[in-house]
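Omission of a single protein chain aside, the complex is shown with its protein chains in their original locations.
Let's turn to chain A:
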Amino acid sequence: MSTVVARSVTKAVVPLIVVVALSFFFQGHNLPGGGFIAGVMTAAAIALVYIIFDFEDFSYLFGIENKTYRAIREYIPLTGAGLALAVGSGVLSVGLGASFLDHSFGTIHIPLIGEAHWTTALIFDLGVYMTVTSSILVVIEVVGEE
């Protein structure tokens, strides 16, 4: 279903979507965005690659030679890692004497950039991001294979 135009546009657009998704992820605490939105967006970008290119081409794009490669093997552990990270951030706060999923925050001075806001909620959000991205990709790949 792919034409040259679609392929070219995809190549140009996908990195852009990923960058936007990441910026949404990082600005989430203060501006619109967050782990969930960024996660779905990233998944959408990769899904776009799936649709426009074939799985084989996709593998080639990422420098994977093995044709029988199935990304699921990577996504399922990623889902687990995401959940573990989200739970872990909560356990960490318990370990530090706060209650479960209680986050701390502050500002930090980074050279060249200046004052930056930080929060441990970002770790939790990263877990959300990973879980959402990988779960959606699992669904898309499984359904797409049919």
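The rule is simple: a residue touches a chain if its C-beta (ideal position, glycine included) is under 8 Å from a C-beta of that chain, and two chains touch if they have at least 3 such contacts; residues count from 1.
As a working rule, contacts and distances are computed from a predicted model.
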> From the names "Branched-chain amino acid ABC transporter permease", "Thiolase domain-containing protein", "FAD-dependent pyridine nucleotide-disulphide oxidoreductase" or "Multicomponent Na:H antiporter subunit A", which one matches the UniProt record for the unseen chain?
Replying inline: "Multicomponent Na:H antiporter subunit A"
> Can you list where chain A touches the absent chain?
Replying inline: 24, 28-37, 40-41, 43-44, 47, 51, 72, 75-76, 79-80, 82-83, 86-87, 90, 100-101, 103, 105-106, 117, 119, 121, 124-125, 127-128, 131-132, 134-136, 138-140, 142-146
